[in-house]
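Here's the structure, in structure tokens; my notes come after.
Yeah, one chain of the complex is gone here, protein chain that is, but the others are all in their spots.
Take a look at chain A:
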Amino acid sequence: MAVAVTMAAMKVAALRHSLRGTRAQLAGTGAALGAVLAGGTLYLAFGDLDLLAAAYAVWLLGWLLGPVFMGGGDETLRPEYFSLLGLKPRELATGLLFAAFVGLAPLVSIVALTGLVIAGVRLGPGNALVAVPAMLLQLAVFVLLSKVGVALVGLGLRSRLGAIGTGLVNGTILAGLGQIWVVFWALGQTGIPTAVAYLPSGWGLLAVRGVWWAIPALVALVLVLLGAWAALLTRRLGATRTSGSGRRPIRAASPGGAIVAKELRTWSRDLVRNYQLTFALAYGVGFAASPLLIGWNGMLPYAGPIFVVMAAGLAANMYGTDGTALWLTLMTPGARDVRGRQLAWLSVHAPIAIVLTVVCTAITGGPWPLILALLPALLGGAVGLVPLISVYGLVPGTDPHRRANNPLRTSEDDGGLTGQAYAALAAVAATAVPAALAAQWFGWAGPAIGVATGLLSWWGFGALAERRLHSHGPELLNEMRTGRKATGARSIQTRFDQLPTGRKAIAWWCFGFGAIPLFPQGVVAAVFVANGMTRQSWFLATYVSPGLRYPVAIGFAVLGVAMYAGGTWLVLPKRTKRQGSRPTPPTEAL
């Protein structure tokens, strides 16, 4: 127990140090958002308890998936720190579990879980009494499932097969969540399936409702998960293996060829890149194919384009993930690094995207002009914007040989990585707009425009990236070395951090929720209206009278675009400052 208390105290100390300055503001925003979600959950506790069970299922999903997509979750206390102390695995896991209870996310979750007490009070004094242990056990289940999930993914990323498998599973899950309306539609119901109440996330509520086995089941689950985590921790403390097969010699004979050869080898050997590639592929296929469940194949041809956009989003920190290896590029100024990386990126992604697109579009029989316009435009846009974003919005990564045994954690700056990925998704998607419009209006002119804008993006954005690398190489290297922005550099992230709290919250909402009016309520709803699919689901436009359907959908799309534009406007600098050797006040160093 002493170990557990000490570890919890360490966590408190670390949190106290990290919750200063801009980070505190960020945490404050997160806490506010969490409080809103927890409040919503508590509100449900006063109403239909089946809805409450569903809400807890969503909380569990957040605990499970959040860390996997956000760079490996909370790693304030790393198991490696304690490896020399000779603790037993179970002792270590228990200690880390106690430490994991300290933090913002558990705090918010326990607030949400007091819904169990509310439900208990409504049902009777005995039920209220059961609610207290149920609440704590339920939180332990959340935290432990999250830890075991991350550990399993980490273990999966130690072999190529595991990396590919994990990428497939995670990509499919995320795509399924994005297309959850299909599931609701397919089930033909708006109510909650009864199975939800029997998920582990609902056991606490079952206990409160008087199901006798629920508390023992929770205790058993906590013990099993603790054991599993302890076992996984001992595996984690071993060295990370890299895939070690097939050492084909480099046959290139020119500087450009050498860069391509190096990149291609990294793409095939780095298991994190294997994971990202399969993740993007599974996401594209899953997202486009899931409407097949309700007999609608109209989205299937977009599997290839979605794959390209997702792959670009995941690769957006191209230079950051290589860390300080940038020094070699700086010492060989003649070589054109960006062009080589572009070529390698294309030769890995383009064949997959082309095959996927042709096959899927052939299955549905079209619309060929639109799809063939999107594909080259997106491939060019991605291959141009990925290096550009990674040099202009660099998120300093941890050098590969210094990373802890959590392969998902390529940087200490989760927020920066997430923002960068979203920026890349949006920017790459935007490069296809001219080609898509041309295809809609003029049919086969679309693919020609797509090829033209694709080539232009590849060449133009690549040239910009190359120039930036040349002019700001030492600053980028210094950022990578120290993990902070060079003095004078004003990134989106720092600008975001420096916004007043109110405006920052607005920008958060704009970026976080702009997708809802734009895509489901705007674009998808318009497609549904156009196809006469007015079986009302959750698209508002299908509820209103026929004359108003398009205006409502368009209105939502405009609202979505306006939210993104508003958020961007808030974050953009209000006056342009030329950065250079001008010494900046030291307070700017994060």
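In the analysis below, a residue touches a chain if its C-beta (ideal position, glycine included) is under 8 Å from a C-beta of that chain, and two chains touch if they have at least 3 such contacts; residues count from 1.
FYI, contacts and distances are computed from a predicted model.
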item	value
Protein name as given in UniProt for the chain not displayed, "Amino acid adenylation domain-containing protein", "NADH-quinone oxidoreductase subunit H", "Outer membrane protein beta-barrel domain-containing protein" or "ABC-2 type transport system ATP-binding protein"	"ABC-2 type transport system ATP-binding protein"
Which of A:37, A:51 or A:261 contacts the chain that the document leaves out	A:261
Identified contact with the non-displayed chain, of A:6, A:332, A:440 or A:531	A:332
Contact partner of the left-out chain, one of A:451, A:477 or A:553	A:477
Missing-partner contacts on chain A, residue numbers	242, 244, 247, 249-250, 252-255, 257-259, 261-262, 265-266, 269-270, 322-325, 327-328, 330-335, 399-401, 474-475, 477-478, 481, 487, 581, 583, 586, 589
